[in-house]
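Inspection log for the structure reproduced underneath, given as structure tokens.
Omission of a single protein chain aside, the complex is shown with its protein chains in their original locations.
Showing chain A:
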Amino acid sequence: MTGANSFQVSGYGPEKAGWTRVFARDGMARRLDWPILLASVALSLMGSLLVYSATRNRTELNQGDPYYFLTRHLLNTGIGLALMVGVVWLGHRALRTAVPVLYGASVFLILLVLTPLGSTINGAHSWIKLPGGFSLQPSEFVKITIILGMAMLLAARVDAGDRPHPDHRTVLQALGLATVPMLIVMLMPDLGSVMVMVIIVLGVLLASGASNRWVFGLLGAGTAGALAVWQLGILDDYQIARFAAFANPALDPAGVGYNTNQARIAIGSGGLTGSGLFEGSQTTGRFVPEQQTDFVFTVAGEELGFLGAGLIIALLGVVLWRACKIARETTDLYGTVVAAGIVAWFAFQTFENIGMTLGIMPVTGLPLPFVSYGGSSMFAVWMAVGLLQSITVQRPMSA
């Protein structure tokens, strides 16, 4: 929340914002992308129920208050909505000028994580503990600033009409801009976030119209980089073990394979309709670790079954579909690139998070957008929704 404040740079909003103007014909409310908004709200609310189910009897986590996580998730959602409104209010174009400041601030924050102020959760040194029991994961916000920063650089000359596509120099600058925070995040090490950022960079480059050489070059570099990371032993043992367990889930079911095994049992046992909310034995029996955050999808799978879990995938599909539509339909490259970056981000995070619970992706600590418990992630995805709304709102009306 404190982190979120740094994004609200004052002085860029409209002078006056009357509700009349908002709901007037051609007003903001009419131009909002309601499917994205409603799907996001639905996902957040479902998330709050699932988080509640996963934590209501975990006294060691909820400090004796079964509603601890429920209220916090709802609070986070509310703050997220407010942030979205703020972002729409300011407008993505207005934010464009503030990008250097935002970028600088976010990089500063992730640098802070590396200082003694940072703390380690689940092997990733990617958190800043704040007073009052709050903690912040700045790498979530870096995802946004990378998108905004790259989009600003790549679209600048195209939108000005100078060139049809970004030139090599610009692309290099953009890559440099993305690489700095990625290196820092890798030092944490928060490999999951780095992977998201790599996908974001790819999505952004694709949408910007950068030459194929860059796209394929980056793909090659990514592969080479992954191999290098593997060979040079940058990975911690626990990360290697996770990959090994992914490759062979039967391996050591009480140890490294435990998460994936239990997650799959939880989901598989749900069947078509699930055991019913709060009735899942895997969930109440705490067999799945990190169930309110990274493995929240298993609660849906067990308690709501194929119908409920499928609904989550479908709602995320609505968000992604509409985001793709926004990317395609907006008139300026800046908006397109931002939207595409968000699509890449959400899509990969969704696929990786759900994929790991289904045993088709290795386990990494990535939250499921809107659904997983976690303030930083919630704020970041709602700000991203704000950006998407802003892009669609500020698009010139056709006809």
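The rule we apply is simple: a residue touches a chain if its C-beta (ideal position, glycine included) is under 8 Å from a C-beta of that chain, and two chains touch if they have at least 3 such contacts; residues count from 1.
In the analysis below, contacts and distances are computed from a predicted model.
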Point to revise | UniProt protein name of the chain not shown, from "Penicillin-binding protein 2", "Sugar ABC transporter permease", "Ferredoxin oxidoreductase" or "Succinate dehydrogenase / fumarate reductase cytochrome b subunit" | key: "Penicillin-binding protein 2"
Practice item. Check the options A:Ala327, A:Leu366 or A:Leu388 and report the residue that touches the missing chain. Key: A:Ala327
Point to revise | Of A:Tyr103, A:Trp127, A:Phe287 or A:Tyr373, the one touching the omitted chain in the full complex | key: A:Phe287
Exercise for review: Out of A:Met28, A:Leu218, A:Ala344 or A:Val385, point to the residue that touches the absent chain in the complete complex.
Suggested key: A:Ala344
Exercise for review: Using the touch definition up top, pick the residue from A:Val113, A:Ile128, A:Leu148 or A:Ala309 that touches the left-out chain.
Suggested key: A:Ala309
**Study point:** Touch list for chain A against the chain that is not drawn
**Key:** 57, 164-165, 203, 206-209, 262, 264-272, 281-282, 284-287, 301-302, 305-306, 309-310, 313, 316-317, 320-321, 324, 327-331, 333, 336, 340, 343-344, 347, 350-351, 354-355, 358-360, 398
